[in-house]
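One protein chain is absent from this view; the other protein chains keep their places.
Up next, chain A:
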Amino acid sequence: MSQQQSTLPKTGCVAVTRRTMDNRSVRRRRTGAVRHLLLAAAFLACSSQLLVVDANSWWSLALTPIQRPEMYIIGAQPLCSQLSGLSQGQRKLCQLYQDHMIYIGDGAKTGIKECQYQFRHRRWNCSTVDNTSVFGRVMQIGSRETAFTYAISAAGVVNAISRACREGELSTCGCSRAARPRDLPRDWLWGGCGDNVHYGYRFAREFVDAREREKNYPRGSSEHSRTLMNLQNNEAGRQAAYNLANVACKCHGVSGSCSLKTCWLQLADFRRVGEFLKEKYDSAAAMRIGRKGKLELVDKRFNNPTPEDLAYIDPSPDYCLRNETTGSLGTQGRLCNKTSEGMDGCELMCCGRGYDQFKTYKHERCHCKFHWCCYVKCKRCTTLVDQFVCK
């Protein structure tokens, strides 16, 4: 929804009106509100361009295949204007760093894939819907799941940009801390360039947070609290990717002694980042907007979240049933595990609705003989398995 807002302001306006009504937090707080209040809000939203852009849709870079940037002649705008889902600031960054966009897309893709892996046994399984909002309307609720999604995709961008750096694909990589391209060779000669992981972190901060930073909501409003929540979670994701990077060192002094030692950061396996963030998801902090326009804990007994922690402002919706308003897809048709007592067990997964059982043939490649590249000789094994599907 609302992806084409810059070209079609009318649809954007309609979309926002609808969204304001859908917005649970608003609805909750103004339960008996008169209708004209809503209308006023919609009007306000229409007049401000910034608001209309869907907050999540840079993720859509993961879905749209981005052509290789070298296809575009220098200074060519089409790439950036063709990409849907970028905010004003992000579009500007896109123009400045065209070669980065494909990797941001990669990063978003990695994030989504990891999210789906981590939540494969949950009622909400991070499934994507086929439009530029990527995850559908569930992301408009400031829930734990939303928090996780923001964090993991930000982490994905850090990962992807750092990787692209190492591939030598980015022209500004490493040395960019001096935003003066003319001095760049001098910096490089004098003190080398910063670490790629550091660069990845910084660029991800610029790009991912650009959308939140350019919004200008009144302090203390629900939109403002959502902005703060997004910023917190983006940062948590980036920090996870950055902090989990481990330090590798090499001694190369006299006769290989450790008098001279060089260390560098090495990105962790992204699965580890996913696991780490999943733990953070389980211990995420419930927040609400305070009087000073800052997020504060709902339950003051807990510790305040650190920048590494996830935070959410809304309770999670019920993911059991399909719900057009919340965007929940429901668990109907999901596979479940009959014997498990956990979330992937049929009891919990199907929300007590019961399940269907049927037998299928599962084809697997087995007894493979593999060489490091390019040859795999496998046999095909077929097994008969029982499968359970939620009603």
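What we mean here is this: a residue touches a chain if its C-beta (ideal position, glycine included) is under 8 Å from a C-beta of that chain, and two chains touch if they have at least 3 such contacts; residues count from 1.
One rule holds in what follows: contacts and distances are computed from a predicted model.
According to UniProt, the chain absent from the figure is "Protein wntless homolog isoform X1", selected among "Protein wntless homolog isoform X1", "Cytosolic Fe-S cluster assembly factor NAR1", "Tubulin-specific chaperone D" or "PRELI/MSF1 domain-containing protein". Of the candidate positions A:Gly256, A:Gly290, A:Gly333 or A:Gly354, contact with the unshown chain belongs to A:Gly256. For the chain missing from the display, the contacting residue among A:His100, A:Arg122, A:Arg144 or A:Arg163 is A:Arg163, taking the whole complex into account.
Among the residues A:Arg219, A:Arg271 or A:Lys391, only A:Arg271 touches the chain that is left out of the figure.
Those residues of chain A that touch the chain absent from the view are 163, 165-171, 173-175, 184-185, 188-193, 195-196, 247-250, 252, 254-256, 258-264, 269, 271, 366-376, 378.
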